[in-house]
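Below is the structure I would like to discuss, written out as structure tokens.
A single protein chain has been omitted; all remaining protein chains appear in their positions.
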Amino acid sequence: MRDVVIIGAGPAGLSAAIACREWDLSVLIIDEFPKPGGRLLGQLHQEPDGEWWNGIKEAGKLLNHATELGADIRCGVSAHHIEKADNGFKVHTDAGVFDAEQLLIATGAAESAAPIPGWTLPGVMSIGAAQVMTNVHRVRVGERGIVVGVNVLSAAIARELDLAGTELHSMVLPAKNPVTKHYGDPGEVMDGLARIAHMAPSRILRFGSILARAGWVRRLAVRLYPKRGVKVWGIPVHIRKAALKINGRDRVESVTVCNIDPAGKPIEGSERTIPVDFVCIAGGLYPLAELAAVAGCPFRYIEELGGHVPVHNERMETPIDGLYVAGNITGIESAKVAAAQGRLAGLSIVRHRAKDKAGLGQRIDEAMRHVTAIREQATIQFHPEVDKGRSKMENIFKEYRKAT
Amino acid sequence: MIICRCEEVTLEDIRDTFHTYKCSAREVKLRTRAGMGYCGGRTCRPAVDAVLEEVTGEKPGDDLPLKVQPPVRPVSLSVLGGDGDHA
Partner (left out) sequence: MRNRRIEEHPVLGSLRNRKAVSFTFDGKTCEGREGDTIASALLAHGIRQLRVHEESGRPRGIYCNIGHCFECRVTVDGKAGVRACMTEIREGMAVESGKVLPSPLNSSVFEADEMPRTYAEFAGKQKGDNKKEAPDA
């Protein structure tokens, strides 16, 4: 029996492990990816001061710290079930069953699909797949590609592909269908673009971002959007063009793209076939929470947090005694927020074990304030109203506690 | 257009099933197997939910819409049988 098992060796899991080891709890971290670091691996962006923030390096720092403190980290281990036992949890994995007094689930996020016809062909991949292939495995995903789906994440990764010398023809929206009704809507996408405008200076985007709160301005920006697209980091970004289908026999050969009206409706006769050998689909992220579900944790649907989220409080505790969550499983935010949440979860775990050891309460308060501060400093938000989502969850937790 | 990649369930399959059987979102999933393939619905769950919301009018509930059942990863019977050591 270990004091703590942590599922997920990303920024949240590793930071939690460090906090637990500082207080001498025995810690096992498992992760199904062959390398530790989670989705920190592959992230690469320029900070406002111009410095590059390299996720591989950040993961290395956390890993070294956790290893020095004696955390047991096992990669390539896949958990498929969690059982609540009398004095803790049984974590069922393909490498055996691990017993834990307390359990932290830090499994991050998964990508939502934006299906368009032909998306099962080899050469079509999620945008995150391209990021990992490029920055972690250092293999080019193709000669020339197109990104379907324009959002904060896909714009950042498109820049990374460009940086690695992979040619992108353009970024376009997915054709509207019941699944893509939001990602395929030029107005909604313009809102999202406006939020990264400060990072990718462009007149029309700034125009959109400063005044986008007024609906008419946004509509105007969508109507006036240049036919040739707006270059963001050198890549033409189109919100008035959509990918109708991906063509090819055994692999991607081309994409059929058309012009769309401001409501996202295809304009007949404007179809064009663009030869490419890869396509990246970007449908956004949602919290990957299936293990919390099988562990019996209650859920709520909170759009601002990215979907169904396990009920938890601001100390990362769930209503199940001894079960904690941290990182993107609690809502889609940056890796820095995930790391801050991980440290907080670790301290909460320590307090559960050590009861009222001197100073712990104060440290938890500090860690909570740190999470908020990091969130406020974030240069981009996956959802503009993440704060609202967080306070909704806080109230839900309180109500849930009252009701049970 | 395929929605569920594992079971190759198309948007048309989901619509046709709903119109033929006039059934709930859950029953559409059971009949078509959308979201019930090898990956356990991780790839298409939000997509299947979005289609079902439009087709059946059912909003996503507070519970996970597709009830998650263990194992959440495919495992061999030897692993389930406890062949693995108690680590």
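Letters are used for the chains, namely A and B, taken in the order the chains are written, and counting of residues starts over at 1 for each.
The definition used in the following text is that contacts are C-beta pairs under 8 Å (C-beta built on N, C-alpha and C of every residue); 3 or more make two chains touch, one makes a residue touch a chain.
Predicted, not measured: the structure shown is a model, and the values here were computed from it.
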Handout entry: Shown chains that the omitted chain touches within the full complex
Key = A, B
Practice task
Tell me where the left-out chain touches subunit B, residue by residue.
Solution key: 5-6, 8, 38-39, 42-43, 74, 76
Practice task
Over the whole complex, note the residues of subunit A touching the chain we left out.
Solution key: 32-35, 39, 44, 52, 54, 56, 76, 78, 110-111, 120-126, 128-130, 132-135, 137-141, 143, 163-165, 250-251, 288
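The criterion applied here is as follows: only the chains that are shown with their structure count from here on.
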Problem - Residues on subunit A engaged by subunit B in the complex (per definition of touch) - result: 32, 78-82, 92-99, 110-117, 119-120, 177-179, 181, 283, 286, 288-291, 293-294, 298-301, 307-308
Practice task
Please name which positions on subunit B make contact with subunit A in the complex.
Solution key: 1-3, 5, 8, 11, 40, 42-44, 46-47, 50-51, 53-55, 60-65, 67-73, 75, 79, 82, 84-87
